[in-house]
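A single protein chain has been removed from this complex, and every other one stays in its place.
The letters A, B, C, D, E, F, G, H, I, J and K name the chains in turn, as written, and every chain counts its residues from 1.
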Amino acid sequence: MATQNGPISSFVPAEHQEAVSAALQSSLVDLIDLSLVAKQLHWSVVGPRFQSVHEALDEVVADARTFTDEVAERATAVGVSPDGRAKTVSADSALDEASAEFASDDKVIRVITEALAATIKRLRANIEKVGGDPVTEDLLIGISARFEQLHWMWEAKAA
Amino acid sequence: MATQNGPISSFVPAEHQEAVSAALQSSLVDLIDLSLVAKQLHWSVVGPRFQSVHEALDEVVADARTFTDEVAERATAVGVSPDGRAKTVSADSALDEASAEFASDDKVIRVITEALAATIKRLRANIEKVGGDPVTEDLLIGISARFEQLHWMWEAKAA
Amino acid sequence: MATQNGPISSFVPAEHQEAVSAALQSSLVDLIDLSLVAKQLHWSVVGPRFQSVHEALDEVVADARTFTDEVAERATAVGVSPDGRAKTVSADSALDEASAEFASDDKVIRVITEALAATIKRLRANIEKVGGDPVTEDLLIGISARFEQLHWMWEAKAA
Amino acid sequence: MATQNGPISSFVPAEHQEAVSAALQSSLVDLIDLSLVAKQLHWSVVGPRFQSVHEALDEVVADARTFTDEVAERATAVGVSPDGRAKTVSADSALDEASAEFASDDKVIRVITEALAATIKRLRANIEKVGGDPVTEDLLIGISARFEQLHWMWEAKAA
Amino acid sequence: MATQNGPISSFVPAEHQEAVSAALQSSLVDLIDLSLVAKQLHWSVVGPRFQSVHEALDEVVADARTFTDEVAERATAVGVSPDGRAKTVSADSALDEASAEFASDDKVIRVITEALAATIKRLRANIEKVGGDPVTEDLLIGISARFEQLHWMWEAKAA
Amino acid sequence: MATQNGPISSFVPAEHQEAVSAALQSSLVDLIDLSLVAKQLHWSVVGPRFQSVHEALDEVVADARTFTDEVAERATAVGVSPDGRAKTVSADSALDEASAEFASDDKVIRVITEALAATIKRLRANIEKVGGDPVTEDLLIGISARFEQLHWMWEAKAA
Amino acid sequence: MATQNGPISSFVPAEHQEAVSAALQSSLVDLIDLSLVAKQLHWSVVGPRFQSVHEALDEVVADARTFTDEVAERATAVGVSPDGRAKTVSADSALDEASAEFASDDKVIRVITEALAATIKRLRANIEKVGGDPVTEDLLIGISARFEQLHWMWEAKAA
Amino acid sequence: MATQNGPISSFVPAEHQEAVSAALQSSLVDLIDLSLVAKQLHWSVVGPRFQSVHEALDEVVADARTFTDEVAERATAVGVSPDGRAKTVSADSALDEASAEFASDDKVIRVITEALAATIKRLRANIEKVGGDPVTEDLLIGISARFEQLHWMWEAKAA
Amino acid sequence: MATQNGPISSFVPAEHQEAVSAALQSSLVDLIDLSLVAKQLHWSVVGPRFQSVHEALDEVVADARTFTDEVAERATAVGVSPDGRAKTVSADSALDEASAEFASDDKVIRVITEALAATIKRLRANIEKVGGDPVTEDLLIGISARFEQLHWMWEAKAA
Amino acid sequence: MATQNGPISSFVPAEHQEAVSAALQSSLVDLIDLSLVAKQLHWSVVGPRFQSVHEALDEVVADARTFTDEVAERATAVGVSPDGRAKTVSADSALDEASAEFASDDKVIRVITEALAATIKRLRANIEKVGGDPVTEDLLIGISARFEQLHWMWEAKAA
Amino acid sequence: MATQNGPISSFVPAEHQEAVSAALQSSLVDLIDLSLVAKQLHWSVVGPRFQSVHEALDEVVADARTFTDEVAERATAVGVSPDGRAKTVSADSALDEASAEFASDDKVIRVITEALAATIKRLRANIEKVGGDPVTEDLLIGISARFEQLHWMWEAKAA
Partner (left out) sequence: MATQNGPISSFVPAEHQEAVSAALQSSLVDLIDLSLVAKQLHWSVVGPRFQSVHEALDEVVADARTFTDEVAERATAVGVSPDGRAKTVSADSALDEASAEFASDDKVIRVITEALAATIKRLRANIEKVGGDPVTEDLLIGISARFEQLHWMWEAKAA
């Protein structure tokens, strides 16, 4: 039943294998970049709301890292070695490039809100493509659920 | 991509926004009432099975509270401020009104079993209405799963 | 020594039984409403101070819930089944009705500060009525102590 | 300020020293006996409610032991060596003598409920005698609070 | 709304009840057998990779046991008493019979990889049959997700 | 000093090796069956005492599983690969076959009490046969100690 | 196989039942008295070594209480309701009567060392009488092991 | 109801406000000094009882710090900013000045016992002045309870 | 090798003993004052950022207290009894005197930032003086590392 | 004393500021890349040693992430916003580019060993450049210490 | 009853005292040497199985250390001061001398397996000599049980 091209076989129906693999790889790249961008802002932020923004960004980092591992290990479980290298992230991420300068808390809140929105946007598009594999579908829905919650929290800070 | 009427934007497709909002609000009201009813029975119960009924009711309270927060924060994540005030709960709950008198464990078991059934009934109806937003759908399925398990446990006590 | 009308007897001197029962019931209603109002604000708040206000409100919820259980179980311990149903809370609470719309952090801080003040006010009045039962007196003093501390913290945020 | 007859001095006003010492000693004896009686019943109980009665009795034991230590160390803190020996407990306890035979859960519930009532009765009488030392008064009020709660729980099982 | 033949009622639509019950029973049997086979190999394995294989097998046991309970309690929640007896497992399991002799780590890795594949195969078939009950569907997807991950890890060891 | 037929050597004196191996194998089979029977009853039980019986059965499962591993790993430590497969358990267990139907708590209590008695009976017989290996003897005594305690607790529920 | 006079049956061979019961009852009485004596000394001790003696006595109390429960529940497991009432302890204990006055650390060390020695002495005598029941024998050996260790530690303080 | 001069309002009746404020401020100063003195002795002590005195002093520090925060935050809760600066402590403390030289354990025990006595003395005087605010009264009683216990323990070491 | 003037000897080379002692004493005084100043501000702060400033100040207190103990115990380890009394702190601290009035969060942030800068300044000067004792040098470097990190965090809040 | 160009001031002597900043930035880039490379290998590895290599790589990730944060926050503490973006890492890392294909455990061990060596090499060179700031020097020494330990462990696997 | 030659008395019958003392001393020496040998191998091991062998050796160290303390404190409990000095271990150990050079994992597995076998061999011989003291006998049986289990695990790695 399981198909196998490399060392690891897959239980995903053959006709869905490619869509699932592509969705996992693009989400992986966004998640790694989200963790790097959130860490960058964690260090760069200054301003009256420094403390709570600095801390809330580390929650984004923690979630992005956890989901990165889950998505990558779903890729291996369907027989594909994911690509999470710096140059691949730099080339393929859906997120805007961040600045590395010190930045005000207001600006940082805008940047992370947009980064979350870009991540969710591609996740929701991917969810629609992976219906042929309910396991992958379920994983991406769970990730979007958490990031939509975080997106509200960051948007609320700018309201 | 995200629609926005108030301070918080939504990633739910516009045509599903209303159904999703309504489902979350009605489930929220039932969950709050369930937590209040279960606490009321936790205090009112007397009889030979007092100890285990008293304790099992607090598990219902704990689950109802956890799910209340998840449902309400899903509402905010889709741009809607949920309404969890006492008067709204009193007006809109799908649960029967409980008594505030001391009551026998047999009666208390019947009341909480019916309260769980009413909660599950509206949850299952809501699940069918929110298919346009897999995140909300997944959340409500998870809640129904737990309450159907608890319903069995309370029904078993009356068998 | 213990008096008994229903299934549970009381060690409170008979002449103080009614005052003690009334004080516990009115404090119970305020505490439940405080937990519902604080949760409502926890969901509705937006603005620059979203994060810390959102979190601090959950501390109010947690304390209100703990004290609710202690007050209700003191009522049962003096032979009275407390009434903590939604409609009773809606009818008898000393707190002002909250709004269910998204609200700025400034406004939310004012609303929760007033809710705490209303709770403390009735608690302090009740403390003066229950001197005939040192156990109930001690319980209400402990609750007021914590809420006066929280009241300072919320007032400080508005200073 | 502190009075001293033996190796340890006391901060209790001299005119209240004797009342305080007597109240602590009599409560100590009851608490030790309560812990022994509850353990005895913990072992002797049989019947359909064995499991929950067996476990609930161990909670009584745990509370009685904790309060025993607090009362005894309050005695030392007012300069008096408390007497918690088996023969003193056997001679001075306010509790009825228990049976050491296997006993039905119904009977065990009656026995522990009466033992709690006897403990509370002497505690409440002692509270009225120790007003001259607010520290001791506060301690005894706290103990009565817990035992009145437990008394309700055991009475509820017999309702 | 809920259908009921025995002591426990079901919220699954009547036309899906039989398919759901059958899927849960067959998965239950496989999960119990998987836990027994993995334990058997845990004891029988010898060879250079003894330590890590011995430990990794206990993770399979732990997961299989957790899922066993979840699947069985889902059966009771839909009104069916599951059958997890040794003779039923022996008769109905989809897994190949294991040997009880000491075996090399290479062989053990092959056996457990095949056992996981057989479990996943029937799980995926069952997932397609239970679409009429989203709660059961969600449960089986979650189990397959974990076992597909473990299958990769065991296959990787043989690569 | 150590004897060795397969890959693992034994420190048990050669003349006691066979008796020790046989005792461990028969106890292993009973322990696995006990864990399966107790789980079966954990799911099948209904009735007024559902909650405490359901929970107490899981304690039997937990103990049976822990002892299963200890007995099986004692077998490997004396150079024998134990046999814990479903078909062996089904064929060789000393326990009566359980029913898989929903059953009243009264009946479930009788069944588990008898299962414990059958387990203890063969354990005590085995203890007398393994005196030549004090390590195995000590292990079986410890298991019997725990099950005799559990047997009392279940018998007490039926008294 | 199991003999039964009261509600609980016994797996101890009939000819050893009486010796086992007697040994458990006498050890129980000593253990309860040891816990009361050690607590008494815990409160009465004064002197340069107050701190460490006060604390080390509480370790004796904790161990004595744990063993008390194990011995009493071994009695129930062999079908006998143990007798742990204050008057029985007062009458049957092998320990010397302690004083309830404040006492120097030197004296307290002597008293507890003698109490431990008396406990061990009867334990060792009982161990020789219960060889017909290896479970009880193993339990008493384990208790003596711990008290002999504590006896050394107290004797070392006086050296 | 609440009075307010600065940014924070008070629920203490106006006629008791001054007495309550003064009592809290003087207790605060003593508590800070107690923590500094106990730390000083923690470092300065030498002698045969070094280890236990060194450790027991850190318990005094920990308690004094906890109570310091509670007293100071009670002051803010009644609308008063407490003064806990080094120069205020140095000027207003009721405790004798300690030495900063290495000191024998005997001397250190005398010094800390006197420091505790001075703290308790002013606490007990303050308790009598704050009866108009039961919350503050309860707080100071709780602190005195703990320090009277510690005073016994230190006095016992010198006996 | 170790030099010794008082009861405790030192492993610091004799020619560096005085510089090391002086550096430790001056840093000790600053650290105690920093803990007192941070606590004072913890109580005095009011304003929109009350919550996060109030909490962040307690982290400064915690670190200052931990380092205080480490520095003082390094002094004892080099044979010197440190002086941490209120009057010494009041006289020798390098920190500016704080106000004890309620103060806005803006002002509080400035005051604690300056207090940290003053502490770091003397620490860095001391580091240059204690090169003859690498143990003390390492300790002071570690303290400066943490306070420079905190200084950034407080400065960032004012940016 | 502290120099300041942007929003954050520095306590590093002005003449060492540039060297310290450069050292921190280059080490940061290597650490981020090390965490990405180790995660990549964590996913790509297959072969007989899969399990232990897979797990040991996650330890490298965890350490690299912790050190990344410490180095970046040391940069902010000296007034410099570090640059940890994907494109910077991709451009400036001292590590060789990894492959994203499935790879044998032997090859993976070689790659991670070389990545650790490259990291250590630049760390050791940086340590020699930052002697003017003992805080930064101490931080980099601590990082090298851990990576040299890990380097041994990976080299040992290839021996 | 207890015999006493030095400061500590013994409850072992006088005729068994010498055999018990000798058995404890020889087992102590082996256990200390086993902990030193296992640590030596923990550092010296290189090769493909480095990671799991390195870690498994630390489990041997941990067990050997725990048993060392139990055996030595059993010696003191029977009135004998055990001898655990390096030169005694070097002279009297039953284990072969290990090499201190780097060694392949294959060789290390052989060496530790032999060291465990030598330890078990003397333990089993000692168990036969100490039957006159059931406490010591029980202790040595428990140690042998654990080491026989470890011996199987190491032997399995070489199979």
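Here is the rule we use: a contact is a pair of C-beta atoms (placed from the backbone, for glycine too) under 8 Å apart; a residue touches a chain by one contact, two chains touch by 3 or more.
Keep in mind it's a predicted model, so treat the numbers as computed, not measured.
If you put the missing chain back, the residues of subunit H touching it would be 45-52, 54, 102, 104. The missing chain lies against subunit G, touching residues 49, 52-53, 56, 153, 156-157, 159.
One chain is missing from the display, and on subunit K it is touched by residues 6-8, 32-33, 36-37, 39-40, 43-44, 46, 65, 68-69, 72-73, 75-76, 81-90, 93, 97-98, 100-102.
Throughout what follows, only the chains that are shown with their structure count from here on.
The pair from D-G, B-E or A-C that reproduces the interface of E-J, where over half of the contact pairs by residue number are the same, turns out to be A-C.
If you average the Cα atoms of subunit H and of subunit K, the two centres end up 53 Å apart. Taking each chain's centre as the mean of its C-alpha atoms, subunit H lies 49 Å from subunit J.
Chain contacts: subunit F has residues 7-8, 46, 52, 73, 76, 102, 138, 156, 159 touching two or more partner chains.
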